[in-house]
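Take a look at the following structure, please.
Every protein chain of the complex appears in place save one, which is left out.
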Amino acid sequence: MSETLLSVQDLTKRFRLRRSLGEFVTRKPGDSALAVDHVSFDLAKGEILGLAGGSGSGKTTLARMLIRLVEPDEGVITVDGRSVRDARGHELREIRRRMQMVFQDPYASLNPRMTVGTAILEAGRVHHQPGSEDGDAFVSKFLDLVRLPASMAVRHPSELSGGQRQRVAVARALAIGPEVLIADEAVSALDVSIQTQLLNLFLDLRDELGLAILFVAHQLSVIAEVADRVAIMHLGVIVEIGTTAEVFHNPQDEYTKSLLASHPQPVPLDASREIRIVE
Amino acid sequence: MSLLTIENLRIAFPARGGSTEVVRGVNLEVQQGETVGLVGESGSGKSLSCRSIIRLMPSHAQMTANVQFDGRDVMAMSRKALRDHRAHNVGMIFQDPFSCFNPTKRIGEQVAETLRVNAGMDKSAAHARAIELLASVEIDRPEQRYRAFPHELSGGMRQRVMIAIAISAGPRLLIADEPTTALDVTTQAQILKLIEQRRRDLNMAVLLVSHDFGVIAQACQRVAVMYGGYVVEAGPVAEICARPQHPYTRALLESIPSLESAGHHIRRAGIPGQPPAAGEMGAGCPFAGRCAFARPECASVDMSLEVVGDSHATACPFVRTVSATSEAGGA
Partner (left out) sequence: MSDVATRPVLKRRRIYRLWRSFRRAQNWELSTGLVIIAIMVWAALLAPYIAPYHPNQINIVESLQAPSWHHWMGTDFVGRDVFSRVLYGLRVDLLVVAVITYLGLIVGVTLGTISGYVGGWFDAVIGRVADTVIAFPFIVLVLAVVAIVGPGLKGVGIGIVVVGWALYFRLARSEMLVMREQPFIMATKALGYSHLRAIFRHALPNLIRTSLVYSTVDVVVNMLVIAGLSYLGLGQQAPGADLGSIIASGQSYLLSAWWITTIPGVVLMLFGIGVSLIGDGITRGDLTLGSL
């Protein structure tokens, strides 16, 4: 379980700030700010790494650079030793097969016109996954993995709840056979009781499939529930990284401390309470 | 006398073959100067319920209720009285601060407009007072920020401006509908603190609606828990958090992620299934399908609240949570 799967070094992304008309005319290069500033970390097989930070911290940009939805400006990304940035065409597709992403908005991440089964099968077929010739069996297998009934395959996304759609999105990603799953705020838009279901699903998938998961979230409590290690990002930089227990119980960085301090206090449950049934 | 009493609030929407009830008999009370939370997941009806206080409904909604504000019947108010009620008695802030502003007008002017229309101030008085209000919600350099457009401000700042507008008339009640959901954790804490400060200074009551129990626990004294269009439990926050009486509240509290879990690898149970959609609700308790204690009688429960402690009431007649160490157990 300690074999490094994904390695990131000095990853950087700049964005250009708007130039004023004067600057434009005189051809001065505009100021740029660093969305992601020379970030480095590793992800091991079967590990869940949390990536926490507020809005503007750069965590989403970082996640998207890993699969090149956004092109990095500098830095190295390797999956199993192979460079992601240099990959082209067939190689790039292979990289994408190995790293999949689940997006935040369950209402917009599935094609509204495709049935669940068609979407999952397409994913398998495009990547020539074994078993994808037999449509029904293939789809059923992945629906089962995400704990959805096989009858869901004929439904359209509009007939499903937010939690169900996210499961479908996960199933679609899994149908490609990845080794790394990037969850980009995948549970943030869900109700609390459904969130927990999805978190448990991620834990199960890690246990059953040996998936490595990069879990991007802004809520520290959610990360505390699933992640083995956590990286805290602020203004494009990882300010602290370590095991979840260490970082949350013994934070070293000032920003981490302030983040933990402003988190709503956990609700105090009476430890001695017991349930009685009334007749 | 309570500041606000809502009795038997029902809200229905026309649907194929009749109408669907989305809020099915909600009762709520808010006293002067207290902070009450309304917590529930999607489909619980909490947003619609809080809007009934100022009758801010979609036009096709069918609402029946007995809503008393400061002794006056809100449902019977004339148009003019209602406008007056909305302008002076109740302030409201919403979840998405961006879409609530006119993107083409400077925010200072939007604050001043409220003052001119509702408080009858003239232009220069409104301008001055607007700057004062912006300062009171801790916006730095209010004279410059006055001239800013909504898109130039951060989410937290826009929320502050919304609060400024809402409290400008010195309302008796502030309704905050998911005010921190779209915000960062740090900003969230600041906004909640700001609301609390303004509440104390103006002696306002606050009705805080949220799906986040942590926010409610931090900011409110009492809370009502909603599920499937009903209030399933209501009472003091500390008491409900320590000894939740309704199985839904209990299951909800147990499924909330917590920082304390860091490094422990204990799975939380979560609640199987999902919250009911508007059209799906049948008779009896809407939570029965997901409840660990469900029994056949649940289908004929009438969901009225039964008092089980000091101003603590629950809609579940079957399950009680008691402290092993206390005398005062359940019924």
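Some points to look at:
Chains here go by letter, A and B, matching the order in which they are written, and residues are numbered from 1 within each.
Basically, contacts are C-beta pairs under 8 Å (C-beta built on N, C-alpha and C of every residue); 3 or more make two chains touch, one makes a residue touch a chain.
Everything numeric in this text was worked out from a predicted model, so none of it was measured.
Taking every chain of the complex into account, the chain not shown here touches A. In the complete complex, the hidden chain is touched by one of A:T118, A:T243 or A:S258, namely A:T118. Interface note: of A:T78, A:Q100, A:S161 or A:T196, the residue touching the hidden chain in the full complex is A:Q100. Across A:L5, A:A52, A:I77 or A:V139, the residue that sits in touch with the chain not pictured is A:V139. Residues 67, 69, 92-93, 96-97, 100-101, 103-105, 108-115, 117-118, 121-123, 126-127, 135-136, 139-140, 144, 149-151, 153-154, 156, 169, 172-173, 176 are the ones on chain A that touch the missing chain.
Rule of thumb we're sticking to: only the chains that are shown with their structure count from here on.
The distance from the centre of chain A to the centre of chain B, with each centre set as the mean of the Cα atoms, comes to 31 Å. By the touch rule above, chain B contacts chain A in their complex via residues 41-42, 155, 184-190, 211-215, 217-218, 238, 241-243, 251-264, 267-272, 274-275, 277, 293, 317-325, 329-331. Every residue of chain A that touches chain B in the complex is listed here, in rising order: 54-55, 161-164, 191-197, 199-200, 203, 218-222, 224-225, 243-249, 258-260, 262-270, 272-278.
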